[in-house]
Each structure stands twice: as structure tokens, then as C-alpha cells.
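A single protein chain has been omitted; all remaining protein chains appear in their positions.
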Amino acid sequence: MIDAGDTAWLITATALVLFMTLPGLALFYGGLVRAENLLSVLMQCFTIASVVTVLWLLAAYSLTFSGSGAWIGDLSKVLLIGVPRDAAAANTKIPETVFFMFQMTFAIITPALIVGAFVERMRFGAVVMFSVLWLFLVYVPVAHWVWGGGWLAERGVLDFAGGLVVHLTAGVSALPARHRARPRLGFPHDVRPPHAPWMTMVGASMLWVGWFGFNAGSALSAGADAGMAMTVTHISAATATLVWIVIETVKFGKPSMVGAVTGAIAGLATITPASGYVGPGAALVIGLAGGSVCYLMVMVVKHRFRIDDSLDVLAVHGIGGAVGVLLAAVFADAALGGIGLAEGRTMGGQVLIQLTGLIAVLIWSVVVSFIIIKLVQALVGLRVSAEIEEQGLDLNIHGERGYNM
Amino acid sequence: MIDAGDTAWLITATALVLFMTLPGLALFYGGLVRAENLLSVLMQCFTIASVVTVLWLLAAYSLTFSGSGAWIGDLSKVLLIGVPRDAAAANTKIPETVFFMFQMTFAIITPALIVGAFVERMRFGAVVMFSVLWLFLVYVPVAHWVWGGGWLAERGVLDFAGGLVVHLTAGVSALPARHRARPRLGFPHDVRPPHAPWMTMVGASMLWVGWFGFNAGSALSAGADAGMAMTVTHISAATATLVWIVIETVKFGKPSMVGAVTGAIAGLATITPASGYVGPGAALVIGLAGGSVCYLMVMVVKHRFRIDDSLDVLAVHGIGGAVGVLLAAVFADAALGGIGLAEGRTMGGQVLIQLTGLIAVLIWSVVVSFIIIKLVQALVGLRVSAEIEEQGLDLNIHGERGYNM
Amino acid sequence: MIDAGDTAWLITATALVLFMTLPGLALFYGGLVRAENLLSVLMQCFTIASVVTVLWLLAAYSLTFSGSGAWIGDLSKVLLIGVPRDAAAANTKIPETVFFMFQMTFAIITPALIVGAFVERMRFGAVVMFSVLWLFLVYVPVAHWVWGGGWLAERGVLDFAGGLVVHLTAGVSALPARHRARPRLGFPHDVRPPHAPWMTMVGASMLWVGWFGFNAGSALSAGADAGMAMTVTHISAATATLVWIVIETVKFGKPSMVGAVTGAIAGLATITPASGYVGPGAALVIGLAGGSVCYLMVMVVKHRFRIDDSLDVLAVHGIGGAVGVLLAAVFADAALGGIGLAEGRTMGGQVLIQLTGLIAVLIWSVVVSFIIIKLVQALVGLRVSAEIEEQGLDLNIHGERGYNM
Amino acid sequence: MKYIIAVIQPHRLDAVREALAARGVQGLTVSEVRGFGRQKGQTEIYRGAEYNIHYVPKVKIEIAVDAAIADSVVEAIGEAARTGRIGDGKVFVLPLEGAMRVRTGEMGTDAL
Amino acid sequence: MKYIIAVIQPHRLDAVREALAARGVQGLTVSEVRGFGRQKGQTEIYRGAEYNIHYVPKVKIEIAVDAAIADSVVEAIGEAARTGRIGDGKVFVLPLEGAMRVRTGEMGTDAL
Partner (left out) sequence: MKYIIAVIQPHRLDAVREALAARGVQGLTVSEVRGFGRQKGQTEIYRGAEYNIHYVPKVKIEIAVDAAIADSVVEAIGEAARTGRIGDGKVFVLPLEGAMRVRTGEMGTDAL
């Protein structure tokens, strides 16, 4: 039976999560690059959204959510054939079309997140090809393992809204992608500063608001679970924002806007896997942890490893997601205000399961992404020429300028 | 009886559709004009939204949705008098106030779409006067014919969310409006390029997300119909985007951002009339058709006819809407995954009805718009002086600049 | 019992109201300042959102909505401890977490509104400290009096969505804040014009759409009340917009975009306290009144009193809120299309109660804000140096620029 | 050689460019500037507050020419830029001692 | 006639304009420039990454004046623009051979 209230919320949540990518993430990333590369970022997000949509319908949805394989689903729901118009999605009171769409918005934003690792230098064709292969070879299997009834689901891994499936996969896949794409010219000393921090703030705000759809929508119903997920999501975001502001104030005396919004995203990524299991007090702690660990990692990645993770996909999403996956096991404990672990499961046991999931997803994502990026490099090449990179991608690749003032 | 779930969704859908105009469409159009005309576009959208709101309450709603005339409604719901606070709208479980508001957002965006045909040169007073007359003389009657129980409704025309009522009326009314307003100075060779393609992308993204409210909201309930409408809407948009990207890549080697988002809007406009009747496979075909036909028409209008349809209202909305109205009849067929045609109706029969609607609405819109534009020209004049046009409307007409950097 | 439909709407409404601040209000204000101060405004809004969130959880929510004191609540819901996950909020069918979150978004936007009074010159630390103290000493008590069962609630004051609690408190608190902060350098003759009116329009549009969440959400359910609240909100906004456009056209011959959107905000602020009680006809009148009175006040404040209320917080929110509080008593009358006054209450009696509330809240807000601002001045100082003010806050205080083109 | 600097109304730029091309001047460099002069700026009103915009947007054209044609170039600019209203701008002629085309290293009038 | 080019701190522009008006100079042309000099640019930190902004925003003023008052104009600019800190800028004086007012076609000092 379909419930109008649940359906109303899930349609809305779907719109919110789509809004996170279009235009939220696009603006968030777009503000951080040079003005001459703005359109290339917007275009990549827009194109990924379109390509993933069509592929999701053609096969990816079915491979993720249909069938009972441990590793991968089947093809019985290709084109949604055989899904009656008014069928409810399993264990929910929403139409399967809505579930299909809601999940699709996750499949859209995840490869779009990776874009942040190789902006300002990657060929357009390479971005598209990478995203397509990555969708099928990383996102679909991992989503199936965790949410589609695969082997991690069976072990009882906790990942409410995508710490493993979204943030960890995107965050660590950025690593080989970035590695092969190599740093931007001039990195680390002569890279141009973000061309429009204000735009990054607007994107971050849209991500924050949209994240209510992401996390509270993952309850798949409009009730107490959604309410609590929204609450803890918001608290974690706010806390991590403050962490970042405080650190920057202490360290530099200048709390920055770009820093504050990065903190918010860190807090949001960290709470994501835990958002359906924990209480408001835990959200404070998770926000604190997410904010400080991600801050540290941004520094380490940039300064120690000198990796040009242009927009900090690894440090914020990868690490934030991983921290959240572990903390989910801790704060799900009823004693700590959570909803309680599965019958007979200890906190230690749950942590182990989370660790298993984490390591498996990490290795799979890194290895497969490495293979994909090599393949793409061989087939179409990764980088634009140095001259095009210097002049910017917008005019050379897309024939337009972001600003014609 | 009012249902909270349906009401929740329809209030949200109303907010989404208003968001399509404010600021979605305003930004979409605003990015395409010169920097010196940006505010004039935003102002026109904002003013139309306000004027239509008041007129909708004063008379337009009642004339559209009250009474049972074949051609026009009556005045019994002027000011919503006589509508009890908790009355449900006919055949729905939502309050009539919500229906009133939801429909109003359609009446707002439709004349705002036409603005795209005469930006950068039309007097502000002329825009307002045209919009007011057009609302009463084109939008209200056509909406009554199709959705208010008028003669087309009785024949069983299919127009789920406004292929005839919104996109065709706006698209073809742009023709005489543009004809009388004449091209911008310098057209076609020395017109300035879009001043902010990034802004157009943001507007397009808001339109896309808001369109979930437009089409899925038109189900007037939160259930399987809304879910499927959202699904097919999204698929058509994504497909048409890809069509545009592929064509531009093949033709110019440079897939453009402005092209991609135009494709998305074409896909959205095309699926609109069909969105409540068809399945996901059909959405792919409709997206393909909408994308390619609209692409072709943009070229034809610009290069063959050399019409300065500044922002392609005719080619995208007019043609997209018309294509969708016809395809709705085809893909509504249950054999093609649709919900099935009315009892005893053949596909050929339905196509005929659709054609009738199409031709009637087309002729009515063109003729009446022509008369209105002549009238406006006689009363207040259409164009600003060449000097004002050269210097831009913002400073001269509104006393402001969009940017004071 | 929790209802999915009501919950769906209230979660959505919460997202909408958060969206009003992030990024709505931030953009609205940001467009009105110099380019060199843009980030400081965005940062203040973002930081206030984060700080208020954490404080709301730690104590403010409990002090506002828990317990039955006439003046202030108690601490029994600190950290939401003792609130079961699936408890419904009192007199509603939504989870208390959702009520907690919905109300929090009001507590966020209210101090953020005040920011408009001292932009471009106030120290960042002073803004944060002021906001924190103000939250506890003005917002929390007043919200408790009116909505938390305090003494004004007991007298039956009508304030549906925050004429007293939000707009009046913010509007009049701006007065002492601004007084002590003193005008910007160069005021009134050499202040730089709004750097991005287009951005102000985008922010205003987001505020308008978000306001559906604000007012219709305040019904705390998805039914006829929410529907009517949305309707009257929208009508008032549109009417006040037209009032402003007409006045400017008559006075200057140049209807301005910034004027039009200011009118919209005036109309929205004015209807807010009345939005749950009145009908559509009354909304027209309230919009007319709000638009014209606020227009007048903007002139009076700027030209007569020569107060540098930089972004017109007093004239628009303070006065608009006050007018709405009084008109609520009038148009709530069933004879005028309202829902009717409490049993046995006359219109005159209700006006008196409204006046009591108005005066009490006004005096409390002004006096306490004055003390807070003195305290903040003593502790950390209010203004940046003249040199920093000249060069802009972004680079000096936050180490960034809004634009790096 | 002469270095000619002209400050003109932005909307006359295209006309000036064409007039110069007609006299064989191919190269020139343009920048956006703000002019202060007899022509007063504008008053913009935002929400009732008047903002005095003292400056007027102009464009500046720089052209290096052979001394022989300097006068005719000045004249051509004057004609193409003139609207007869205050604010039409100025043309200045400075002595130019050397010029080099970067691409080839050519010097003097050959470089123009 | 002289063509005076001054590069100054942006926030001294109004003071300079007033000082010049006091000496009877009505017209001038202003543009935004980036200065490189002793005054070093800034380091901006975005998410822990340091960006070196080598340049410093300045404004450039151009004023054509009668040779007789050139020195006093240079002096006036110097006084009005001076803050005493590195980065205050420079004033350059170039010879000016001709001037024309576009509106009227007037030539020489009359055109200024």
C-alpha cells in the first residue's frame, strides 16, 4: 500500500538531492576554480546527471536493487519493465518509481563529487567515460553490497545514507584519478585562488539544505526516523562548521568563509552513514570529530603529501565518510542515545563489521578506479594540453565563457 | 476530505513551481542577455509574478476553473469568495486554496516565458500591459478549454501539465510579439553574447528541479501517478540534454553548457503534456524527439527565418510543447507502456483530438497575441529608443545596474 | 500519533526556512553591500546559523518550549534528553524532533536579520557575541511569551508565524545595535551603491518561496490552514511588490528592481503574524498596508532621521511586523473573512491585546539589545578601524575576496 | 611616430574602429576606464537612498601610428566619436620614440 | 602640455580628485590596474592552501594639463595620495603634443 505522506516526502527528498547536484555541487565546485574553468565544472556536473539518469534506467538500477546476488543484482528491472505503475518499493509505502528516482539522485551525485579531484585539467570526454565506467564498476556493486541485499548488507553493516556507498567510494576513487591526472600546472605555489568564494558558499548552502533530503529521505518514510535523521544531520553540520571557524581563528586570526563551508560539508559527510541510528548528543560528537579530522586531513593531504586534490574530495568526503562509518557503530548503541544495535550484536562486533565494509569498499574503489583511469587514459587521454590548461577549459573545450561582461 | 499527504506534496509542488519563475526562469533568461539588461529581465519576471497573482485572485482563477461554459468560466469564485476555508478542490483531496495557488504558479510562468522573445528592447510598461491582456485573453480561455472543463476537455484532449496550456501558448504567442517588437539592434551579426552562461545553467537547474513540482504536482496527489510523472520528466530532460551534447560535439567538436541546458529545457517542455500518461521507455523516446526537433527548430528559426526569437521561446517551448502533445496520444497507449487511452478510443482518434487542440490553441494564441501586441503598440509603444537600447535598459528604465563592482 | 502527511510537510517547511537564511537572506543582504564586504555578510549568516543550532540544542529550545513559566521555560529538554525518538510535539501529529528543527530555523533567521543593520563595519567577533546574547536574552524569552505558553500566549495574543517573535524583535533590536555601531563612513552621501542588485533579487526570490515554509509551516500540519496561510502570504507579497513599483513609477518614473523586492519582503513580513487567521481579501489589504507603510518608513528613517539602517531592517521588518500584528486582530474577524476571534473576544479587545504584546516586545527588545550592545562594545569593541572599513571586511577579517576574477 | 590616446563614449567604439580601419589603422588597444569631467555622473536611487555615481564609464583607445598620419587619425576619431553632447571625450597625441613587434622583433614603424 | 600618469592607492582616489579640483583640474580619466613593486602582495589561504597574490590593486589616473601647472599638479597628487607607507605609488610626467575635445573639435590647451 502506498502512503501519500511518505510519498510526498520522498518526492520532495528526491528533488532536494537532485538540487544538491544541480546546481548545488556545481556551484560549490565552480566557485573554487578559475573563472576560465567555471563552465567546464558546471558542464561536467550537468552531463554526469544526464548520463547517469539514462544508464540508471537502462541497467544500473536493476543491477543494484534487483535480485539477490551477494555481489551484484540482475537485469530483471531494466527499463523498469515489469514494475507495475503503482507497485510499492520493497519494505516501504512509496511507489517503486519514487524509490528508483531517489536512489538515482545518489548515483548522480557520487561520480559528480569525484569531479572535484581533477577539475581544471581533465578532458571532457575522459570525465564522461570515467564516470560511466565508474558508475557500473564501483558505484553499482558497492551500492548493491550495502543497500541492495549484497554481502555487506547480510553481515549487517550500518550505512544509513551513504558513508560507504557515496562518500568513501567518491573520496578514495579520487585518489587514483587524481594521481594519473597529475597536479594542475603551477601546483602548489602558483595555482590561482578560488574565483568566486561567494558562489562556493551558495553551493554549500544548497548542499546543506539538500542534505535533509539525502539523510532524512533515506528513512524512506515521513516519520520519527526522518525527523531524527534531519536533526542529527543539521547538528553535525553546524558543529563541524564551528570547529573549522575556531581552528582558523586560532591559527590565522582570520576565520574564512571557504573554511566555514568546508567544515559544514565535512560535518554533513561524516554524519551521513550514522544519521539514521544516532541521537542529537552523538551528533555533536560526530560533528566535532568530522570537523577536526577532516581539517587535519586537508592539511596533511595538501602539505605533507602535496597531492593536488583540487577540491579536497579525499580529505573531506573520503575521510569524513570513513569516520562516520565507524562512529555509526559506536553511537548506534542505545546507551549512547542511538536506536540500538541488532539483537545480540556488541559494539565491538559492529565496529568490526563496519571495518570490514570500510576496507572492502576502500580497496575495491581504489583498485577499480585505478584500472578505469588507466583505461580511459589509454583510450582518450586524460589531460588537455598545457596551453589549453593555461587558457582555461571553457573557451577551448566548450566554446564559451562563463562571464562576458 | 482533505488528505495531509496529498496536501503536503501539493504545497511543496506549488513552492517548486514558483521557484521555477523566481528566480529560476529569471536567471535562465538573465544569463542570456547583456549585463546592461540583466535587471530588466529579473524585474519583468518579478513583476509578472506579482501582477498575475493579484489578477488571479480578482478574476482569472474563477474565469478559468469555475462554472461549466465550453469557452470560458464564470465569476463566482472571484476573490475566492464562497470557497470555504477547508473545501477540497474538485476530484482531489487537497484544499481548494492549494489548488488555486498551484494553478496560479502556472499562470505566472507562462507569460514570463514569453518575455524571452522580446528582451533587451521592450518598454517595461508594454511588457506589463501585454502580460495582463494576454493572461485574460489567451491563458485563461485556453486553460479553461483544456483543464477547466471547456470544449477541449470534453473531447478528451490529453494535456497533463501544460503542453497546450503553457508551452504552446507561450511559444507561439512569442511570434507576433517578437514580430512587432522587431529584432534587437545589430541582429543577427553584432548582438552581444550571453553575459553569464553560468547564470543560465543555475536557472536551468532550478527549472529542472522545479519541474518535478510542475509535472508530478499535476497529479494533484502524492502517489503512483506523481511518482511516474516525476520519473518520466527526469528521463526526458536527461535524454534531450544528451541529444544536444552529442549533436554539438559532432557538429562543432565543442559541446556547450548553454546548449546542454537548452536541451534539458526542450526535453522538459516536450514531456510535459505526456508526463501523466506514459512510461519510462516512452520518456526516452520523447526526450530523443524533443531534443532533436527543438535543436533543429532553433537552427531553422535563427538561420533560415532570421527571426530574433532572442531566447528561443518558439523553438523550444512552442515546438517542444507541440511535439509532446502529439506524442502523448501515442505513448499513452497501454501497449507502449502508457496508462491506456479512454475506453473505446483508438490511438488515431486520440491523435486527431490532440491535433484539433493543437491547431485551435495555436491559431487562437497567434491571432489574439497579434491583436494584443498591436493594441499595446498603439497605446504605449513597444520599443525603447535606439539610444536606450544601446546603453541598456537597466540604467535607463529601472535606474539601477545589475553589477556595481 | 505521528501523521506522515503532516510530517512530510513540516520537514519540507524546515528545509524551506533554512533555505531562507542559507543562502536566501545571505544573498539578499550580500547583494546590497560593497563587493569588498560580500563575504563578511555571507559568513555572518552562515556562522549565526551554526552557532544558533548548537545553542538551540544545548539550552535555547528547552528554555523556549519546555515548562510552563510565564516568563521563561525550563531546562528539562536540554540536548533533547528525555524526548523519545517518536514522541509527537504537543498538539501536533509531527515528531518533536521536527518541531525542534522547524522552530530552530526561526531562531536562526531572526538574529541573521539584524545583521542587516550593521553590515560593512562591525567586527566579526562582535556580531557573533551579540547574536549569542541576543538569542538568549531577547529571542528565547519573547518566543516563550508568545509561543511557549508564556504570559502573552495566555492573554491570547495572535502571532501566527512571528510578527512579534521574529520581525518586531529583529527590527527594533536593530535600532540600538545600529545606534552604537554608528553609520558607515561616508553615510549618507558617499556610501557605495549595492554591488549586485541581481543577487538581491535572487535572495528575495528565495525568501519569498521559503516563506511558504515559514507561514504555511506554522500551521504545523498539512491541511486547510497551511493552504490558506500559503495563499494569503503570497497575495500579500505580490500586492506589496506592486505598491512599491507603482510608487516608484509615479515618483521617479523608474520602477527599480531593488525597490520591487523590498516591497515583496515588506508584504511578507506584514502578513506573517496574520497569515493563519485571515482570508484572501484581507491579504490584499494587508499587502497594500505593508507595502505603503514600509515604503514611507524607509524614507522617514533614511531622510528624516538620517539613520544608517543599512539594509532597512527597522523600516521593513520592524514596522511591517508591527502593522501585521495589529491587522491580524482586525482581519481575524470572521466578518472580514478571517477564522474568527476567540469566543467572547471583541475586535477592540483583541487589538488591545495585540498592542500590549507589541509594546512589551518592543520595549524589551530595545532595552535588552541596548544593554547587550554596550556589553559587547565594552568586551570586544564594535567597529573595525576606519582603514579596514575603507578597504572592506572580506580581505581584512576573513582573509578572502568574494571575487577573484 | 605618435602615440594617440582617445577617451570616448563606449557606444562609439565600433564606429571609431571602423573609421580607423578605413584609414588603414589595423591595430589598437582598448580598455575600460572611468571618466571625470564636465559631464556629471548619475544619481542612482536604491530604496530611497541616493547614491552619487561621480564617474562616467568611458573607453580608452590607444593607437601607435606613423607621425605622417597622426593628424588624420585624430580627425577620424573625432568625427566617428562625436555626438555633440558633453562627455564625448578627448584625444591626446604623445610623442612615440620606439616600437617593437614582439612576434618578429621588428622595430620602428614596421612594427605598427 | 603634459600628460600626467599617477598610480595610487585606490582609497586615495577621492582625496586626489578633490585636491585636483581645488587646483582647477576638472577632467581626468581613471582605470583599475594591478601594481607590482616593493609592496608585496598578499597570501590568501583557502582551505589550508596558500595562494600568493603577487599584485596589489591600484588605480591609475591620467590627466592632461597645461605645462604651466604640471608641477603643481604633481605636487597636489603627491600630497593627497601620500600615506607614508610602501605602495603609495608613483607619478609620471610625459610630454603631450596635442589634444582635441571630441565634442567641439577644439585643439590644444583649449581642449583640456
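Some observations on this one:
Each chain carries a letter (A, B, C, D and E) given by its place in the written order, and its residues are counted from 1.
As a convention for this text, a residue touches a chain if its C-beta (ideal position, glycine included) is under 8 Å from a C-beta of that chain, and two chains touch if they have at least 3 such contacts.
This structure is a prediction, so every number in the text was calculated from the model and none was measured.
Within the complete assembly, E:88 is the residue of E:50, E:66 or E:88 that touches the hidden chain. Contact with the omitted chain, checked across B:256, B:270 or B:404, is made by B:256.
Listed for chain B, the residues touching the missing chain in the whole complex are 32, 188-194, 197, 252, 254, 256, 258-259, 262, 295, 298-299, 302-303, 312.
Summarising the interface, chain D meets the missing chain with residues 3, 17, 26-31, 62, 64, 94-103, 105, 111-112.
With the whole complex as reference, residues 190, 390-391, 395, 399-401 of chain A touch the missing chain.
We take it that only the chains that are shown with their structure count from here on.
Counting hops only between chains that touch, chain A reaches chain E in a minimum of 1.
The interface of A-E is repeated, with over half of its contact pairs matching by residue number, by C-D among C-D, C-E or B-D. Each of B-D and C-D has its own count of C-beta contacts, and the greater count is at C-D.
Chain C has its Cα centroid 33 Å from the Cα centroid of chain B. Taking the mean of the C-alpha atoms as each chain's centre, chain C and chain E sit 45 Å apart.
Each of residues 44-46 in chain D touches at least two other chains. In chain B, 3-6, 8-9, 12, 222, 399-401, 403 are the positions where the chain touches two or more neighbouring chains simultaneously.
Contacting chain pairs in the structure are A-B, A-C, A-E, B-C, B-D, C-D, C-E, D-E.
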